[in-house]
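Structure in structure tokens, see below.
All protein chains but one are shown in place.
Take a look at chain A:
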């Protein structure tokens, strides 16, 4: 069996993947050539990363607007600390809620500690959907706000792999 990639190749592979997967019939072969390795070594490394849960997502970043998901709403709630896990888990299971996180309050500027993202095609339907789910889960009395996005300025994956000198690569 072939040895795995050396650390330099691993880092180089990470950096190439930040730009996305090459759009060719054999993407892993293409990546292997770029980092002077073999296709099976690249595949093995990627399978390992995948099994270790290193990939947050395997596929696409969609432009929701271009696809008609124009109503991107952020629902924020001020949930008592004692209830946050229960409420978070319940809302996290609601169909239509794509992300659900606890974040810190920043008093006095910001009181909300639970964040949910909801994407929909029409704003009034998203509003109605959120009203209904707050009522269903008896959460309407909690202080909450709905922040609709009206414009997207930037959407990309970010740049994270440190360069070989240890300084973050500028994109």
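In this section, a contact is a pair of C-beta atoms (placed from the backbone, for glycine too) under 8 Å apart; a residue touches a chain by one contact, two chains touch by 3 or more; residues count from 1.
Here is the rule we use: contacts and distances are computed from a predicted model.
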Taking the list "Na+/H+ antiporter subunit G", "NADH-quinone oxidoreductase subunit L", "Siroheme decarboxylase NirG subunit" or "ABC transporter permease", the UniProt entry for the undisplayed chain gives the protein name "Siroheme decarboxylase NirG subunit"
Omitted-chain footprint on chain A covers residues 14, 17-21, 23-29, 39, 43, 46-47, 49-50, 52-64, 66-69, 72, 74, 84-85, 88-89, 91-93, 97-104, 106, 109-110, 115, 119, 145, 147-162, 168-171
